[in-house]
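This report refers to the structure that appears directly beneath it.
A single protein chain has been removed from this complex, and every other one stays in its place.
When the chains are written out, they are named A and B in that same order, and each has its own residue count from 1.
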Amino acid sequence: MDHPFAITLDVGSSRANKTGSWRTERPLYVHNQPPCNRACPAGEDVRTWLYDAEEGGDAYERAWRRIMEVNPFPAVMGRVCYHPCETGCNRGQLDEAVGINSVERFLGDEAIRCGWQVTVDQPSSGLRVLVVGAGPSGLSAAYQLARLGHEVTIIEAAAKPGGMMRYGIPEYRLPREVLDAEIQRILDLGVHLQLGTTVTDLDATMREGRYDAAFLAVGAQLGRRAHLPAGTASHVVDAVALLHHLGEGDRPMLGRRVAIYGGGNTAVDAARTAKRLGAEESVVVYRRTRERMPAHDAEVREAEEEGVRFTWLSSITQVEEGSLTIERMELDETGFPQPTGVTEQLPADSLVLALGQDSDLRFLDGVSGIEVDHGVVTVDEQMMTGRPGVFAGGDMVPDQRSATVGIGHGRRAALGVDAWLHGRTTAQPDDAAPAEFEALNTWYFADAPRAHRPLLEAVRRSSTFDEVVQSLDADSALYEARRCMSCGNCLSCDNCFGVCPDNAIIKTGDPDTPYLIDLDYCKGCGLCAAECPAGAIRMAPEDI
Amino acid sequence: MTDLKLYQVGTFAAGNRLVDLELRSVQAHADRANSITSGHRACQGCGEALGARYVLDAAMRAAGGDVVVANATGCLEVFSTPYPESSWQVAWLHSLFGNAPAVAAGMAAGLRALGRETRVVGQGGDGGTVDIGFGCLSGMFERNDDVLYVCYDNQGYMNTGVQRSGATPPAARTANTAPLGPEPGNAFGQGKSAPLIAMAHEIPYVATATVADLRDLERKVEKAMSIRGARYLHVLVPCPLGWAAASSDTIRLARLATESGIFPVFEAEYGEVTAATPIRRPVPVDEYLRLQGRFAHLFGKHARPDLVARIQAAADRNIVRFGLVEAEPRTGS
Partner (left out) sequence: MFEQLEGSRAVAKTVARCRPAVIAAYPISPQTHIVEALSDFVRTGELPGCEYLMVESEFGAMSACIGASGVGARTYTATASQGLLFMAEALFNASGLGLPIVMTVANRAIGSPINIWNDQSDSMSQRDAGWVQLFATSNQEAVDLHVQAFVLAERLSLPVMVCMDGFVLTHAVEAVDLPEQAQIDAFLPPFAPRQHLDSRDPITIGSMVGPEAFTEVRYLMHDQQLAALDELPRISQDFESVFGRDTGGLVRPYRTEDADVIVVALGSVLGGVNEVVDALREDGVAAGSLGITCFRPWPAEAVRAAIGPARQVVVVERAFAPGVGAIVGQDVRHALRSAPGDGPAVYDVVAGLGGRPVTRASLRGLLDDVVAERLDPHELHFLDLDHELLERAGTPWRRTS
């Protein structure tokens, strides 16, 4: 067509006008640290494996492998972890935290169901590492070390591996076939496991085994005793022992009425176990209030549903056959319980003490360089003790005591061992800025209440050791994964691409870098950053 | 789990890597028409540039790219076609300030006479639509011409220095409604609701939308394009310049306008309201007003809570009138 001069123009010719010169700020895609990742003691990249899992189908395996990079126990942790990730989850400020733990469990179970395996991708280093203790921390370390190409031997005192996962956590919370499957996967990497063997002299064991390094994770297996005046006929057991027996397949006799003394998770486990062992009454006696109880709320709630009773602000002063004397307590200004002198009787056929646990560190006697302080072993950032080449983790070092923490220790120590063996220092974790809730644009997230895992009906729960908390079905797991807001990281929602009034976002098609800013045209209005649901874009001043 | 609403960003973001391509917004597609492309001279964060691309890209998709556009004089025209550069990538004609509906009607007639299937979109700002072009618009409605007419409402004459239009809201500061005297800013009154007047013509389709709810906007364009006859779409497009707001707040302001009830989002067929978009997260009008310099005189040292209350009352009336609050929260559609 013959176009008249000036009044008719060619389409798209304005692209000659580079409006990027107007800009005083430019958008940058960030990778901030989501609170779930920040909170995970095992060091999982939760946001990213949820991102994978959101796709469903084949992507479940990718998500599972991403968990497996740091944690070899997704199915176990998906059951027993107290999920600080969820406590930190930004979605909790919007509606309810994402059920990260249930998704992890779903993925872990999928892996077992589908028989997904991991492999050792490194050539053999020819180096031998000793791991003492086949609990979560020791197994975690062994797993990582094996994958790094080292020859690993675990020496475990008990008859079966798993540590507190087997001997502390009742079966109704963690079915043994799940535990066995995940342990077996570690052993399948070629890890040697020596059961029923107690290391009594570390130096000797290392020397005889020609180990180049060691990781110690013997746990805290000794139940703390209280000095209670007790009659000779009184039946007093400690919770650790009770649960250990159970783990070995015994069904200890506790009687019709059982009292449990303590306020931690172990106390609740013991109380719920007592119910399952046939106790008509299972009463937790705790010196403070429910609010101050260290046991996790969900555990307490489930216990209550099963008929476990709680006697708050109570201290046991006397144990008789068939009865306990309980003194009422009151909290002082500092929140510490103080006796009131008021007592009452509580009928009880047996008393289970759940007052804390200690580590048995006698095998370290005489091992030079290792420092023990307040019953735990001092370690550095890489989990190395004062003795070069000897690392420690889990319940025997100063930290929170949980399986998840132990798994994190195991991995950190494994990396430390590997670096030490190769004469390197470990890489510093990059210090990404935290992904704050305020940086999100939560408008874009559909109102999606959390999918809660179904619970076994209460009647069955109080009489069997069947698993109480059930798995999410696949749809619910996917739904839950998709509730993740991907805090501080691009979730490929195309919103920046959509909201730019200047078409200055380029969609690359590359999943790793889905978008680029076209600086030729970006005027720096900031709409992409303001409207990014995930808070994954930051405006940075231009040098002008 | 094919139900889109269960995904993390629901239907509210432009795209979603997990759903089928056709379920994503038009704006999520790398091959969208980009009806108005880069290099235009709109201010940073221009709601109108954004709204025009949203609307026309959706119209282009609905019509298989077979669209011609008549554009009224105004910001949109000025910033997009200064010789020698055009930002349009659609067949586009600008005639005058007050005649875009008639030009569009003529286009539709011409195309029909020539036996072409090409669809016609007329568009303009609020001044060109509710003020100077209103006669032509009403004629287009009354004749039921086969045109989708789109008003990008930024509530004033902006590129000429922010003058008042018939769509300027009460109390707003403009170049000719200064915040002076006992009734600072624009006068309170019934205003001129072009959508309601359009409905009075009982045309097949009338809808309002904003740049804050892309999916809703695109759905309405798509629906409008599926209908023959006169259709009217009124899109709220915040103006950082005229509203004296941050350029990054454009979409947020549109969202707050709807969530406060100030701008009801609804659709109507043949004169009857058929649907209203419920408010999802209700906010008082303060939250909307405070972000805008044109309402600054209502706050601060010489605050006028009485005027804010009047604006709130108008918003509340919209909420009742259009049924903008529903019992069940929206989870996406």
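Criterion: a contact is a pair of C-beta atoms (placed from the backbone, for glycine too) under 8 Å apart; a residue touches a chain by one contact, two chains touch by 3 or more.
What you are looking at is a predicted structure, and each value in this text was computed from that prediction instead of being measured.
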item: Chains on display which the left-out chain touches in the complete complex; value: A, B
item: Residue in contact with the excluded chain [from B:14, B:28, B:136 or B:314]; value: B:136
item: Touch with the omitted chain, as defined above, among B:15, B:45, B:98 or B:278; value: B:98
item: Option from B:49, B:62, B:107 or B:276 whose C-beta touches the chain left out; value: B:107
item: Subunit A residues touching the omitted chain (full complex); value: 1-11
item: Sites on subunit B contacted by the missing partner chain, in the whole complex; value: 65-68, 70-71, 77-78, 81-84, 86, 88-96, 98-99, 102-114, 116, 118, 135-136, 138-139, 142-143, 145
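The rule is simple: only the chains that are shown with their structure count from here on.
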item: Chain centre separation in whole Å, for subunit B relative to subunit A (CA means); value: 49
item: List of subunit A residues in touch with subunit B within their complex; value: 6-7, 9-19, 22, 54-56, 443-448, 475, 478-479, 482-486, 491-495, 497-504, 507, 509, 518, 520-521, 523-527, 529-531, 533, 539
item: Interfacial residue positions of subunit B with respect to subunit A in the complex; value: 1, 5-18, 24-25, 27-28, 30, 34, 37-42, 44-47, 49-50, 53, 80-81, 83-90, 92, 214, 240, 246-252, 255, 280-281, 329-332
